[in-house]
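Inspection log for the structure reproduced underneath, given as structure tokens.
One protein chain is absent from this view; the other protein chains keep their places.
Should a chain be cited, it is by its letter among A and B, assigned in written order, with residues numbered from 1 in that chain.
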Amino acid sequence: MKEATALKPIRKITWKASVSLRRISASSVFLYAACLVVIFMTACAIAPQWIAPYSPEVMDPNQLLQPPGAVHLLGTDYFGRDVFSLVVYGARDSLLIGVASVLVGGGLGGVIGALSGYIGGWVDVIVMRLIEILMSIPGILLALAIAAAVGPSLFNIVLAVSAGVIPNYARVMRSQVLTVKNKPYVLASRSIGSSELSIFLKHVLPNSLSPFLVMATVGIGSSILTSSGLSFLGLGVIKEIPDWGTVLSQGRGYLTVAWWICTFPGAAIALFVLSVNVIGDRVRDTLDPRKSGD
Amino acid sequence: MNKRRASNWMKFVLVSAAFVLVLTGCASSKGAGDTGTPKAAAEGSGSSSSSGGELSYALATSPDSLDPGKSGYAVSHRVFRNIYDSLVSELPDGTFKPWLAESWTKSADGKSYTFKLRHNVKFHDGTPFNAAAVKATLDHTQTLTGQARTLIGPFKSAEVISEDTIKVNLTEPFEPLLSGLSSAFLGISSPKALQQYGEQYGKHPVGTGPFKFVSWSENDQIVLEKNAEYNWGPPIADNKGASHLDKLTFKIVPEEATRIGSVQSGQVLAAETVPPQNILTLKNDPNIKLDTAITNGTPYTLYFNTSNAPWSDLKLRDAVRSAVDVDTIVKTLYLGTYQRAWSVLTPGILGYDASLENSVKADAAKANQLLDELGWTKGADGIREKDGKKLTLRYLESSPNREKRNDIAAIVQQQLKQVGVDVKLTITKDTVTPLTQGEYDLVGNSQVKADPDILRNLFRSDRVYGKGGYNYVKLNDPGIDKLLNQGYQETDPEKRKAAYAQIQQYVIKNALALPIYVFPYTVAHSSSVEGLKFDLLGYPQFYDVTIRK
Partner (left out) sequence: MTGAITTRLFSSLLVVLGSSMLVFIIMYLLPGDPVLIMLDGNASTPEAIASLKSHLGLDQPFYVQFYRYFIHLLQGDFGVSRVNGDLVLPKILEHLPATLTLTLVSVSVSLVVGILLGVLSAIHRNGVIDFAARFIGLFGISMPAFWTGILLLLLFSIQLGWFPAMGSDGWKTLVLPGLTLGLIGAGFIVRMVRNTMLEVLGEPYILTLRAKGLSERSVMYGHALRNSLIPALTMIGLTVGELLSGTVVTETVFARQGIGRILADAILSKDIPVVQGVIFFTAMIYVLTNLIVDISYSFIDPRVRRSQLKGGV
């Protein structure tokens, strides 16, 4: 009996996955392209030195503002750095900012939301008021304040970006937990005497994850956008190897003179965010319980 | 201003009403989602607005206050120069001509100046200009901590001798006084307005200048209009009567692309601070003209903090100087539009020592040799070490990236890395805190001023940062203090020049500072704008401007 209830939710998910697998073929082109983009960019982040033709730090005063060509595939910037190499090396910090912000912000928000929803009662009321208070403060304020307070460094930017998204994750997680915790299989599990902790970990949490995961995939992209916004407002990090958002914001003054300096990092961001969103959509289609007409 | 605010709210209400209408329309109608757009009726005619005599001028930053006694920013000066007149006018050759003062005499001990004032001059609020007004203005500066207070130096008191005669008393001789008085920071304010507006005077400036203040909507625009009664213009102007322009509007447009774009699209007639890369392209635009003026004072310079080890060592500073290739930096970033600086004074200023030109040159081999001699050896990561300590240089610069100063930092970082010096960049909005706490080894700065006495603020031992001075170097040399004092007390210009030449040579010889570039203030304007001039400090003069129809 106990085993059966434990199995049920898992079976449910796999069944849905197989249903949507059949759907994939129609729109697979976009999905595959998106996956390829993400895989390539991850490769850039892990081993840029194998992909980039030059060091991103080398400034060649004789090669300033060169348009894209044979020597410099995507041209050079105002320091005489190779733009292609900058984009390849920039993947590391960009992806790092994206993923780390989601891990920190989403992790914290998710835990707070899940616990608050599951425990319920006064705890939930208070936590939700706090979350609401946080939501009423524009995210950029928290980011600006934190960035201004702790000074610019990669870690601090992650901190600043993630602070603003905590309430969003908490809300999503909580509402999902609220739905799941009254499902028959949870009630059944409680009735046979499972401990609250094991119910929470075994049943409630795994079955509440899907909208959260969708939000997280999409969040990777939006964190990169937020961090480049900070850089635009003058709170970015000046690094020897800048991330895409920083190149974009610092090179924006050259757009009319040397379009390639920020167009390619901008395209890298857009491509990455688009791909992550396409994958996120697919994850949702696959996991979302509503899709099967629940 | 209230009227304007009310109209803003009206606009909001209108748009909201349209919004609600469209929403309800969407909800009730069963039609498709694309019901028309919620735009109110298109009021007003076409896009171009300038009606004959209005000059719109896009500024990169916003003034903090239009109270000349209070502000310290060049941008404030650019705006309120049009509202206020000065007692005297400084010509490009460094001599002085009468303006609001018809004549003046200096006492034998150099400690007091008596000014005979011009008659029939009126403030914009109708108050007559007289000795009492000058006294009120000068006394006002002493209650504040603005640039004005520095410019007037050892001010003791202002005495009203008669309606048209004022005596300015100093505690010691102060040669730069006239130069200070020629600045709009010491422009004369209406005593009535000073009293009436108190702390809010900076938002309600009243002077005797060619333009009257109309309104200031923060982060948006400052509007001035012609002072029709004006006929007491400065001697350097061609115009003898009221301004040709009916209206002068300063728009505050921080984003470079937007500022330059608005001149190109004709939304404004002129824009300041054109970035180098745009200078090159705008030169080919037949509808746009570029004007450039050198700003005098100190060039953009990197100052060493000599109180922090190991940078107290001259040889080490010299090594850094040899490793930094200033020519490459200036050529790379400014594409030939900026001049390289060689001294801590700009070439156009009294006492500039031209012998310092080409006195230092980039030499990485020399830098490496000096560092080797000092016992700093390269570690595994390419950074030099000595006694287990890495050779790091904390480089402080302020954000945002004004005149590409942050990019200079990035290049210096790369150049120093080549010789094994690790540069830790701190680029922050809040430079005040690290400066106050001395947490920097190298910091960049430039100053706009007409008199070489500016060096006193940078190098005299008592001019500590946080106490009104900018002694970033933390220099404490009695010999230099003496020369700096001589510089402002000495009446003979040749002796002043000699003192300042000695100081400049000392700074370069001891590698206290790395001068980088002289800033050319560049304005892009429509070719219909004529007669734009610049004063000694590179500030634009709008009094002679006409707009060709």
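Here is the rule we go by: a contact is a pair of C-beta atoms (placed from the backbone, for glycine too) under 8 Å apart; a residue touches a chain by one contact, two chains touch by 3 or more.
Bear in mind the structure is a predicted one, so any value in this text is a computation, not a measurement.
Undergrad: Of the residues listed, B:Thr171, B:Thr258, B:Gln418 or B:Thr491, which one is in contact with the missing chain?
TA: B:Thr258
Undergrad: Among the options B:Ser107, B:Thr171, B:Gln200 or B:Ser355, which residue touches the chain absent from this view?
TA: B:Gln200
Undergrad: In the full complex, which of B:Gly72, B:Pro347 or B:Gly438 touches the chain missing from this view?
TA: B:Gly72
Undergrad: If I consider the whole complex, including the chain that's not displayed, which of B:Trp104, B:Tyr470 or B:Phe542 touches that chain?
TA: B:Tyr470
Undergrad: If you put the missing chain back, which residues of chain A would it touch?
TA: 26-27, 30, 129-130, 132-142, 144-145, 148-149, 164, 221-222, 225, 228-229, 232-234, 245, 248-249, 252, 255-256, 262, 266, 269-271, 273-274, 277, 281, 290-291, 293
Undergrad: If the missing chain were put back, which residues of chain B would it touch?
TA: Considering the whole complex, chain B reaches the absent chain at 1, 5, 8-9, 11-12, 15-16, 19, 22-23, 26-27, 30-34, 37-40, 42-44, 47, 64-65, 72, 145-146, 199-200, 202-203, 217-221, 251-255, 257-259, 261-262, 264-267, 429-430, 432-433, 435-436, 465-468, 470.
We take it that only the chains that are shown with their structure count from here on.
Undergrad: Whole-Å distance, chain A centre to chain B centre, using C-alpha means?
TA: Result: the chain centres lie 43 Å from each other.
Undergrad: Show me the residue ranges of chain A that touch chain B in the complex, using the header's touch definition.
TA: Interface residues on the chain A side: 57, 59, 61, 64-65, 78-80, 148, 151-152, 234-235, 238, 240, 250, 252-258.
Undergrad: For chain B, which residues are in contact with chain A within the complex?
TA: 256-257, 260, 275, 277-278, 280-281, 328, 331-333, 335, 399-401, 406-407, 409-411, 413-414, 425-430
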